[in-house]
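One protein chain omitted, others in place.
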Amino acid sequence: MDEPQNPATALPVEMPIPGADEIVLNMGPQHPSTHGVLRVKLKLDGERIEASECIIGYLHRGVEKIAEHRSYQQFAPYVDRMDYVAAVSNGLGYCEAVEKLLGAEAPPRAKVVRTILTELQRIASHLLWLGTHALDIGALTPVFYCLREREEVLKIFEKYCGARLTTHAFRIGGLQYETYDGFEHDVKRFCDDFEKKVEEYEQLLTGNRIWVGRTKGIGILTGEQAIALGVTGPPLRASGVKWDIRKAMPYAAYDQYQFDIPSGQNGDTYDRYLVRMEEMRQSRRICLQAIENIPTGPIMAKVGKVLKPPPGEVYHAIEAPKGEIGYYVVSDGTVQPYRVRVRPPSFINLQAFDTMARGHLVADVVAIIGTLDIVLGEVDR
Amino acid sequence: MTNLILFYFFAGLAVLGGVLVVTMRNAVHSAVFLITSLLATAGLYLTLNAEFLFVVQIILYVGGIMVLFVFVIMLVNLDVALHQVQFNRQTWVAGLLSFALLAELLAALALARSSSTGMQLLPAPHVPAASVQGNTEQIGTLLFQNYVIPFEIASILLLVALVGAVVMGKKRI
Amino acid sequence: MKRFKAKFGEAVREAWLDRKQAILVVDAAKLRSICQFAREQEKFDMLTDLTAVDWPKREKRFEIVLNLYSFPKNERLRIKTHAADGEMVPSVITVWPAAGWLERECFDMFGIRFEGHAGLKRILLPDEWQGHPLRKDHDILQQDEAWVHENLGIESGQ
Partner (left out) sequence: MLQEAYFILSNYIWQIVDGLVIVAIFPLLAGYVVLLERKVMADMQARLGPMRVGPHGLLQPLADAVKLMIKEDIIPESADRAIFWLAPVLSVFAGMLSFAAIPVGPGFLIADMNIGLLFIFAVSSMGIFGIVLGGWASNSHYSLMGALRSSAQLVSYEVAVGMAMVSGLLLAGTLSMKDIVGYQAHSGFWLVFVAPVGFVIYLVGSVAETNRAPFDLPEAESELVAGYMTEYSGFRWALYFLAEYSNMVVVGSVATTLFLGGWLRPFAGTPAFHFLDYAPPLVMLGVTGYCVYRIPKQTGWDQKFIMAIFTGICFVITVPLAAALPHPVAGWQAGVHGAFWFIAKVMAYVYVFLWARFTFPRYRFDQLMQLGWHYLIPLSIVNVMGVATAIVLHREAGWNPVVSIGVTLVVTVLAALWLVRAGERREQATLKSAA
């Protein structure tokens, strides 16, 4: 593989006193389109970006430190608060990592329900991304349509476990709750409606000349660059690398279902948009297949009330909506994990920002931040 | 009477604006007073019933040229200008020149006063002010029929200057 | 794994499988060349994660953990190395640019210095912050009170 053009892209940029036609612009931490408290320092020549530096950490809460002072079960709700728009996916990753550490496995029924909920979460997360991304680029209307459908997903979560956002839906070893009456019906109705809704979003944006003009050729990331920078999830797939952990290293019940991995060619913002739109369709497809046939049986494996995994370590990763979320858990044989390391997809994807933004205009910064789909809760942990 | 008051008002405003343009330290403030001065001049045109000139003065000078002026001034680093010496020390030369200008103006005025004798440096307009209606058309006729060749030559000259400025100003393509 | 052993001999201290995961423990001095080998010959083209674990009782307290992934082989590999407090670890940023922020985070949380990383400064905590919170001897309630007092104007963040 080629050496990436600029191996030091992720390094902080030296920002000397600006010259006559250069200014240093501070975007954030309070800025309408940095999606939270991200601060981006831009060195500009007119409106063209010469260099950029992301300054993060405003939301740092020390999740990894907290993990060392909680028992395995007690820590599970904390992971929901990292990527708070995709809490279910975070929880799935953590539960499966600890299960792997214990040598246990969730029963088939739990696995299928987990798959359904995780895919619904992926749709919800992508919807929120689409809405805010469109809003950043100046389309005011899609965000309301997206939130309308996201509401349906959150309603299903609320009916299932009582919480909408930070759900803590799964337990180590399986599920806490049996599905409620009408769960299948709700999911099926949502999936049936959702087909038309995606069409609606696409009508608003996909062919729109302004939208295409604003996203095509913006923030290009080649496949080599993406891999070298560790970028995962839709941005990686949009760069032409057809890789998805759900296919490559199946977890939960993904090996039982048919679905495609969408991928792009140019690795620009428009391709990332198309990839995510297609992913929503594929998630719907998985949900429809899964809902047809949920196996009966227990929902919880026998793991005991007090979890004392044997000493050792495990790295387990799943495909979260934003990319690969990995948990590296080290056990020393006690009830508390010795070390929990989260591999946050947003954090590592954000690292590619500088590579993507150079040479573009200030207006493109918001498009690029939007297309990376970062959640600062996860970047800063 | 009304016209007189308006004339002195606008004239005073124009002169005041002009003086402030050169005395202000801040370039943007100078620009604002230049705009004031230009607007006052436009007002003078209005008192002469030259509506078209009034509007063109505003569109071209205020709306067009001054916007570009301000645009450029904003890009320049003002802090440097604020610490520079504003006036140079050639008081003698300046005094001499302004005295010469004053003398010239006075002479012109005096000659104009005595225009009734037949020696006219500045012939007074013979059109009664109130009867000027639709002078837009008059200007159009003058420019595009009587003076069409000078007008076109001036246009081409401006075009050449424009192209030249673009070529010279272009850093990269 | 055997190929690693064959190529680097003594530098690969241990190698074992834990719950189907390949783990290599290598000598810190040879880390960069082993990583280079892993990326170029063994096609582990993505650095998924780089982190550390603190074992205060060991002779070399920090364990630096690199999680690699190979797209062609669809395989994961974990490379570990050890470092004592204050000891320099070679940076792998020239092998995988992705290491840039991850090493900064490691430095921020553990105080591990990476040799060859040009912009090694704190990433999540403020630049002037004292202390490295993920060390085991750093209490969960402990904070840099001087910094909090000076910059936030309050006595304590708790």
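Order as written gives the chain letters A, B and C; numbering starts at 1 within each chain.
Here, a residue touches a chain if its C-beta (ideal position, glycine included) is under 8 Å from a C-beta of that chain, and two chains touch if they have at least 3 such contacts.
Bear in mind the structure is a predicted one, so any value in this text is a computation, not a measurement.
Q: What are the shown chains that the omitted chain is in contact with?
A: A, B
Q: Out of A:161, A:187 or A:220, which is the one that touches the chain we can't see?
A: A:220
Q: Looking at the full complex, which residue from A:208, A:256 or A:336 touches the chain that isn't shown here?
A: Considering the complete complex, A:208 is the one touching the chain left out.
Q: Pick out which of A:67, A:82, A:97 or A:134 touches the chain that's been left out of the picture.
A: Within the whole complex, the residue contacting the unshown chain is A:134.
Q: Against the chain that's been left off, what residues of chain B make contact? List them.
A: Residues 1-2, 26, 28-29, 32, 35, 51-52, 54-56, 58-59, 62-64, 66-68, 70-71, 74-75, 133-134, 136 of chain B touch the chain absent from view.
Q: Tell me where the left-out chain touches chain A, residue by residue.
A: Chain A touches the chain not shown through residues 23, 25-26, 31-33, 47, 134-141, 144-145, 148, 204-205, 208, 210-211, 213-214, 216-217, 220, 266, 361-366.
In this text, only the chains that are shown with their structure count from here on.
Q: Going by the touch rule set out above, what shape does the chain contact graph take here: line, ring, star, complete or other?
A: Chain contacts: none of line, ring, star or complete; other.
Q: Counting only Cα atoms for the centres, state how far chain A is from chain C in Å.
A: 24
Q: Can you compute the centre-to-centre distance for chain B and chain C, using the mean CA position of each chain? Integer Å is fine.
A: 71
Q: Can you give the whole-Å distance between the Cα centres of chain A and chain B?
A: 63
Q: Quick one: which residues in chain C touch 2 or more of the other chains?
A: Nothing qualifies.
Q: Specify, in ascending order, the residues of chain A that touch 2 or more different other chains.
A: Touching at least two other chains: none.
Q: Using the touch definition up top, name the residues of chain A that touch chain C in the complex.
A: Touching chain C: residues 1, 4, 6-12, 56-57, 60, 62, 64-66, 68-69, 100-101, 103, 227-230, 241, 243, 248-249, 312-315, 317, 324, 326, 328, 330, 338-339, 341, 343, 347-348, 351, 380-381 of chain A.
Q: Quick check on the complex: what are the chain C residues that touch chain A?
A: Going by the criterion above, the answer is residues 18-19, 21, 39, 45-49, 51, 53-54, 65, 67, 71, 74, 76, 78, 93-94, 96-98, 100-102, 105, 109, 117-119, 121-126, 133-134, 136, 138, 140.
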